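Of the protein chains in this complex, one is absent; all others appear in place.
Presenting chain A:
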Amino acid sequence: MTASLTAVWWGGAPAADRVADAHLLAAVDEALAGSGAAAELVCTHVDGSAPAPRVGVSIRLTGEPADPAATRSVLARALAGPVVAGGTHDADVAGPARTALVEAAAGDAGRAVRFPGSASVTGRVPVADLIAATAIEQVVGIGVEPAGTDVVDTGPNGFLRPRFSGGRLTLLVERAAGGVLQPFEIEDPHQCCEGGGH
């Protein structure tokens, strides 16, 4: 997806217990409420600059908040980690936030938790409609070549997590039961050793 030159990008380094999709979106929306701006694209990124990899988040805002510094600091509290604005060249920017901003700018990585049009999708949707109605630019199949008329079952909640690849927001799909396609990332994959000490 090509962002306009005036797009406002922020990068964050959420604490480990804030990186789950629902927590992340709730923290972002809560912090931005009443700020005059909203998050229209929220992506997670993997930062490998430290021995243990961490998750960073990139956020594209609908515009500049009324008080950017204050809003950033509210968001930093919500994420329990630093938040920086894109375009700043602060050497002290934490690894995950910097990685998120760099990858978002290049469009070569990043997993979209929210993207324009994502809220409108639910249930079974033809590939062509997904591309027309959302920011998803291409639908790529694993072991299958999707046609525009092929149907993607996004589930009752319209769960989609497209990833940036080569500058394009790409939804990976695979075959599913019943002759439809399903997103490669599903909402409820099996959790191994649930309740375990792992």
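By our rule, a contact is a pair of C-beta atoms (placed from the backbone, for glycine too) under 8 Å apart; a residue touches a chain by one contact, two chains touch by 3 or more; residues count from 1.
Simple rule for what comes next: contacts and distances are computed from a predicted model.
Undergrad: If you look up the hidden chain in UniProt, what protein name do you find among "Histidinol phosphatase", "Nitrate reductase", "Fe-S cluster assembly ATPase SufC" or "Sulfate transport system permease protein CysW"?
TA: The correct option from "Histidinol phosphatase", "Nitrate reductase", "Fe-S cluster assembly ATPase SufC" or "Sulfate transport system permease protein CysW" is "Histidinol phosphatase", the UniProt name of the unshown chain.
Undergrad: Hey, which of A:Ala39, A:Val55 or A:Val125 is the one touching the hidden chain?
TA: Considering the complete complex, A:Val55 is the one touching the chain left out.
Undergrad: Among A:Gly87, A:Gly143 or A:Pro156, which one touches the chain that has been omitted from the display?
TA: Answer from the full complex: A:Gly143 touches the omitted chain.
Undergrad: With the missing chain put back, one of A:Leu25, A:Ala38, A:Ala80 or A:Leu172 would touch it. Which one?
TA: Once the missing chain is taken into account, the touching residue is A:Leu172.
Undergrad: Considering the whole complex, not just the chains shown, which residues of chain A touch the missing one?
TA: Chain A touches the chain not shown through residues 19, 46, 48, 50-55, 142-143, 161, 172, 174-178, 182, 184-186, 189-190, 192-198.
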